[in-house]
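For this view, one protein chain was removed and the others were kept in their places.
When the chains are written out, they are named A and B in that same order, and each has its own residue count from 1.
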Amino acid sequence: MLRLDPETGKQKWYTTDGAKSVLSAIISILIGMAVGMIIIVIVGLTKDNISAKGIWEGVRLVFLGVFSTGRESGALTFGFNPVNMGNMLFRATPLIMTGLSVAVAFKTGLFNIGAAGQYLMGTMGTLTVGLTLGNTDCPVLIAWIAAFLTGVILGGFWGAIPGIFKAYLNINEVITCIMTNWIAANLVTWWFDAHDIFKNSAEGGKVGYIIPLKNVGVVTPKMGTDVLFPGSQANGGIWIACIIAVAMLILLNKTTFGYELKACGSNRHAAKYAGINDKKNIILSMVISGALAAGGASLYYLSGNTEFFWSTYMSLPSEGFNGIPVALLAANNPVAVIFTGIFMSMLNVAGMQLKYLTAYNEYIADIIIAVIVYLSAFSMFIKQLLNGREKKKGGNK
Amino acid sequence: MTSEYVIEMNHIRKEFPGIVANDDITLQLKKGEIHALLGENGAGKSTLMSVLFGLYQPEAGTIKKDGVEVKINNPNDATALGIGMVHQHFKLIEVFTVLDNIILGAETTKMGFLQKKEARRKVIELSEKYGLKVDVDAKVEDITVGMQQRVEILKMLYRDNDILIFDEPTAVLTPQEIDELMEIMRGFAKEGKSILFITHKLNEIMAVSDRVTVLRKGKYIGTVNTKDTNKQELSNMMVGRPVQLEINKDDADPADVVLNVEGLTVPSKIHKNDAVKDVSFNVRKGEIVCIAGIDGNGQTELIHGLTGLEKATAGKIEICGQDVSRASIRKRSQAGMSHIPEDRHKHGLVLGFTLEQNLVLQKYMEPQFQNHGFIKFDEVRKYADKLIEDYDVRSGQGPVTVARSMSGGNQQKAIIARELDRDEPLIVAVQPTRGLDVGAIEHIHKQLIEERDKGKAILLVSLELDEVLGLSDRILVLYEGEIVGELDPKKTNPQELGLYMSGALRKGKEAEQC
Partner (left out) sequence: MVFLIQQTLLFAVPLMIVALAGVCAERSGVINLALEGIMIFGAFIGVLFIRTMQEMNLFDKEQGQILMILALFVAAICGSIFSLLLAFSAINLKADQTIGGTALNMLAPAIVLFLIVMIAQQNTIGMVKGGAASWFMLRPSSFGLPKDYSWGFLIDILINKVYLSTYICIIVFVIVSVILYKTKFGLRLRSCGENPQAADSLGINVFKMRYAGVMLSGFLAGMGGFNYALTTAGCTSNGDVAGYGFLALAVMIFGNWTPINIAAGGLIFGLFKCIASTYATLDINGDGIYMLSEIGISPYVYRMLPYVITLVVLAFTSKSSRVPKAEGIPYDKGQR
């Protein structure tokens, strides 16, 4: 299915292929941004209310959105903007986690398109336990851990379903993931629909939202992010995500467990032949994957001030799908996921800047991300071009 | 202008990235002859035929039909010239009916809608005329391999082809079916159709062909009249040096039983019946026991049931006295079994892994290579270097070569190195020489005999009669999932073996004859 790079430890080989992965990722990003730019220009030219200056502003914001400091006497200003930077890291947290989720599954040869559903299950578990314990005398730390773990466990369980279908019935995980996504969307809506105590009716005008966890005080500590990025939403969640990413790297590359997972992913039959329990590994991989995706949701909502729109039966959270480009751009390397996650988040921040400062809107960021996913699908092809040996066609002409 | 030859392929050259598959090859086919194309695996036979059939375009060379130069850009052009081909791996759509398969690509239509009535009549006529019995309304997945081959032949006849290419057509057939096929081929030739017959089996060439063209490593070696040559000369031409057709070995000295199998029954994945039915046998120290039979008679399932890749529904398996009938794959292999698998790409190697990672595939969890779940990369490297040295595994970058990029022969060497180095008392080797060239085959045969002489018990599965007769100390013939005969290779001959393999003879009847 996908290129699953073998970890060899030998430096020479590793750097060359790694370099190629980075290069092909950069090419994907550049093309993606170029497409975004072209759209900005074309739309700008066809719309009467956007001047040439407006187009130029749009183009600059796509690239430099995070450094935007607003407008001064009509012109865009740029510089270090701690709020944007902090928010970028804050939004990167769930993306890194869903990116890790997709990457770990990829290593085992599975395409976890079910991260969205697992993310929702994590949301449900964390909010429910956080709000319930937060209203009791339970110490905050215990409540935090319980909320986090409940989310992670629910996500792991949700990931196990496609895993079991794949392992025992050999049913394509993509299909089961899509089904479990929509089941989760309805399940979560059903749960919150039936439990009015979680709904935020106290604050006026907040129809359809769940009470944010800050109202009950179960919140991730800032861990220094308030010093670095004052005024932003950043919190310790980003550090937790980074630690988890490093742990995943060690797990995959240094342990026998990682060896088994990758063997199953690369060739399930050979793994089985060698006495590796392929079914167990496939399910475990999906459990870890689901737990990671759900962990992203947990960290996101444990930030405290994020509010969950519970009537979600018609739509799935975009974080689930955006984990795919994060993992693909990172060539499934867990540590690289940190950077690609932050990059994706940067695009989102740039999108918001576009919305607030120009006549354009935030969806341009989604377009760029989608184009990058599209290009990642044939990253193999780009790499071949990089190698300069385009495969000769065997057939006609 | 008429030419002596219906088809001439002159100085054909075809390259693939990294290799020259055909290098200046010339092939001339006379009208009404059966022309054999002989060569080892990888000699370029299939590539040459694919060029003739329009699947590949040659880099150089010309093709002439009846003395006129033609360009064959795709199979449609080939069909228009009357060229048809039965591919080694049948090109059939399994969920379609026989009739749909035959008309596919040459459909009769009215306003775009299929008109099958006329087609059905023609197919039935042809099938009766040539004695190619098929059930036109059956789905291909439900019919036997022999009938599938008849469907392939009917596909050519339906298109009114008169130049017929048969690519390794006998590999899947019983000796009786092979005889039938040869009869049909002779019939075609008599009618004036010309036949190209691709094979690496000398007996069949001697039996049916008029002339032979030999290829070796992509090069043209020569064309000879079959009646002016013999098997030894042909095999020398094919390999490029005198080949020992016989395998030299001392008599076996079997001792204690290492593997004991009783009443093993394994279900089939393809049909509802059991693929292996109540099979019992044993293998002793210091002997090579060979499971012989036509492909698809339960060999794969027997080995899978034995090694644990598939669940057996009944039966008892003991390795070195230890009952492993219900044990996991790993438990079985730790009980003393190495396994050289049938399909090296599917089971034998993780192609995306490096060579060193593949070499520890059976050993990575041993304390030698891991500490509390963390892999000791230094030890892995040291061990890989040793195996590469000892077993002469050649690859581009040594231990860090990605397995996918290695040649088939070296991939097989790596598997054999891994399995033999485990030094287990039982070695299960399934078609260990499949798809390899003669040099590699000889080497592997020698290794297996050495292991036997060291006192290993070896269970060999082979489809090649020569290998079965040359290598084994005892032959068990598998027919439709049952062991129908146990033969002594020194006292039997290919004819007798063939009768057992086709189910014509059985253990019980043998007793009557004695």
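Please note the rule applied: a residue touches a chain if its C-beta (ideal position, glycine included) is under 8 Å from a C-beta of that chain, and two chains touch if they have at least 3 such contacts.
Just so we're clear, the structure is a prediction, and the values are computed from it rather than from any experiment.
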From the list A:F165, A:Y209 or A:Y300, pick the residue that touches the absent chain. A:F165
In the whole complex, of A:F111, A:F257 or A:F309, the residue touching the missing chain would be A:F111
Chain not shown, touching residues in chain B: 16, 50, 53, 55, 74-76, 79, 85, 87, 89-96, 100, 103-107, 109, 112-114, 155
I need the residue numbers on chain A that touch the omitted chain, in ascending order. 1-2, 39, 43, 47, 111, 113, 161, 165, 169-171, 174-176, 178-183, 185-187, 189-190, 193-194, 313-316, 321, 324, 328, 360-361, 363-364, 366-367, 369-371, 373-374, 376-378, 380-381, 391, 393-396
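Going forward, only the chains that are shown with their structure count from here on.
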Let me have the rounded angstrom distance from the C-alpha centre of chain A over to the C-alpha centre of chain B, please. 48
Touching chain B in the complex: which residues of chain A? 3-6, 8-10, 13, 254-257, 259, 262-263, 266-267, 269-277, 389, 391-392, 394-397
For a test of understanding, state which residues of chain B touch chain A in their complex under the given definition. 16-17, 55-57, 73-74, 307, 309, 328-331, 333-334, 339, 341, 346-354, 356-357, 361-362, 364-365, 370, 373-375, 377, 381, 397, 399-400, 402
